[in-house]
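All protein chains but one are shown in place.
Up next is chain A:
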Amino acid sequence: MNTTTLEQPRTGTWDGGNEPFKASYGKLMMWFFLLSDTFTFAAFLTTYGFIRHSHHAFTGSHDTFKFSVDYWPVPDKVFNAFPGLHGMDLPLAFVALMTMILILSSVTMVLAVEAGHRMDQKDVQKWLLWTILFGSCFIGSQVWEWTHFIHGTEAGMTLVDGTKIFGANLVQNQYGPPLFADLFFFITGFHGTHVLSGIVLLIIIFINTVNGTYQRRGHYEMVEKVGLYWHFVDLVWVFVFTFFYLV
């Protein structure tokens, strides 16, 4: 057996020599994984739509809204708090800020991928660090949001028997029907888990970049693949922002 033939690159169609869709194996598989993840998040948001529409909607004037288990709450009356500005009515301001932070982290991720194309190790390191920072900011904001949601407002909600409940958990909810709180925890929690996994992946590729692994490999495709995942997390948030907070 001639050993040199083994080192020839395989180029035949049935020989592993072709690239379907002209995309590398890793990137293609990342796209398919993201498609399957889209199904999961779509299932969550569809469930939200189904459950919301099987409840009564609040029909009164927007200014007279009060928390009640009888109808689905208006989101901008629930999410109107901002850290450090206690007692002020700032509908959705904090969520809008979180959205901006996540979009910014997406931009620094694209810049890291772009630096990778130029084989610029220093720039890749810099932009990956910024992405990790903004991602962590987002997670921190979500922790604040959850804490506020769980502890509730000072007024709370008075039930029919006169008892008062404050905040929300999986079985009771001062903002409306308990299912509203359940969906909040599941949807934003599942998204937050994705952000957290993204940060872990970013830290791993940051360490590899610092060690020069990709420089020696000759390409920064791993940064691109993690980049695809990171943008997807941003994309999901855009939909969560609309369908959970705005609509």
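Operating definition for what follows: a contact is a pair of C-beta atoms (placed from the backbone, for glycine too) under 8 Å apart; a residue touches a chain by one contact, two chains touch by 3 or more; residues count from 1.
FYI, contacts and distances are computed from a predicted model.
Enquirer: Given the options "Tripartite tricarboxylate transporter TctB family protein", "Cytochrome C oxidase subunit IV family protein", "Response regulator transcription factor" or "ATP-binding cassette domain-containing protein", say which is the protein name UniProt records for the missing chain.
Expert: "Cytochrome C oxidase subunit IV family protein"
Enquirer: Tell me which residue among A:H53, A:K66, A:H151 or A:K164 touches the hidden chain in the full complex.
Expert: Touches the omitted chain: A:H53.
Enquirer: May I ask which residue of A:G12, A:G87, A:G162 or A:G218 touches the chain that does not appear here?
Expert: Hidden-chain contact among the options goes to A:G218.
Enquirer: In the whole complex, what residues of chain A lie against the chain that is missing from view?
Expert: The list for chain A reads 19, 21-24, 27-28, 31, 35, 38-39, 42, 45-47, 49-56, 62, 74, 76, 91-93, 96, 99-100, 103-104, 106-107, 109-111, 114-120, 123, 218-221, 224, 227-228, 231-232, 234-235, 238-239, 241-242, 246-247.
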